[in-house]
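All protein chains but one are shown in place.
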Amino acid sequence: MERKKNVMNLEFSARSENESFARVAVAAFVSKLNLTLDELEEIKTAVSEAVTNAIIHGYEEDASKQVRISACYDDEYIEVLIEDHGTGIADIEEARQPLFTTKPELERSGMGFTIMENFMDSIEIVTGKERGTRIVLRKNLVKDKAVYN
Amino acid sequence: MERKKNVMNLEFSARSENESFARVAVAAFVSKLNLTLDELEEIKTAVSEAVTNAIIHGYEEDASKQVRISACYDDEYIEVLIEDHGTGIADIEEARQPLFTTKPELERSGMGFTIMENFMDSIEIVTGKERGTRIVLRKNLVKDKAVYN
Partner (left out) sequence: IGEIQRFLRDDGTIKVSRSLKEMANRVRRTKDELSKRNGRIPTIVEIADALDVTPEEVVLAQEANRVPSSIHETVFE
């Protein structure tokens, strides 16, 4: 029983009130996959971190700007792309360090990238000063198969 | 307390499994407004009918095609646009008649447009043979205000 790739694209204003919308939209999109609660929570949390970053760092909550999400899945993996055309990150190695943050007043400061890395199987980041940021998060779906082999 | 317009755009493959996703995405997007579960259910049902039509009539379940949704709200109304670039409808007056259907094998045959009209405050349809179909559904949010005037 092979599953053909399913795809969705989503775009929404960079307002913090849309963060929980984006997280649930991605969860609803993958809901046919019969995931465990842990897997879904991991995906939602990682997406949430990336979306929050796009809204508060990338666009500094300028609601006239748009955050883009693109998600797809097939039998083997789920991939979620989160993109903004905002400020970008000048030094990504530094930004990925646990506890590094340019907004220390926020909750869970500096742990966004660490959470994304730990909750997903891979993360790809394309960014640069004034060039915006594009994050691709991937979760493999075939782990259980390996266990039974 | 005025609410600025909030907007989202969504695009997904014309597969029936995405109908529930589309309905949840729209419902989640408007869930912070002062709606009851029943009011939200009406919006979901109307959106669901339009999306199902796009998938099964407009695109005849060709999963390589994309359905587009655009939703927005402010203090006064919620608007949801559902669009396909599929077959279009040759005679829209006929199509809107209760019980009219070109696919009598489906459940609840011919009641899609009637449901959209009854559950929403207005419906706008732009369609034509081979030109695809665009439905704009609107729900007013200011009914209660009028009562207190």
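A few notes on this one:
When the chains are written out, they are named A and B in that same order, and each has its own residue count from 1.
Everything below uses one rule, namely that contacts are C-beta pairs under 8 Å (C-beta built on N, C-alpha and C of every residue); 3 or more make two chains touch, one makes a residue touch a chain.
It should be emphasised that the depicted structure is a prediction, and the values quoted were computed from it without experimental measurement.
Interface note: of A:28, A:50, A:95 or A:120, the residue touching the hidden chain in the full complex is A:28. Residues of chain A in touch with the missing chain: 20-21, 23-24, 27-28, 31, 34-40. Interface residues of chain B with the unshown chain, by the touch rule above, are 20, 23-24, 27-28, 31-32, 34-38, 40-41, 45, 48, 107-108, 111, 115.
Quick note on the criterion: only the chains that are shown with their structure count from here on.
Per-chain CA centroids place chain A at a distance of 28 Å from chain B.
On the chain B side of its complex with chain A, the touching residues are 4, 6-13, 15, 17-18, 20-21, 24-25, 28-29, 31-32, 63.
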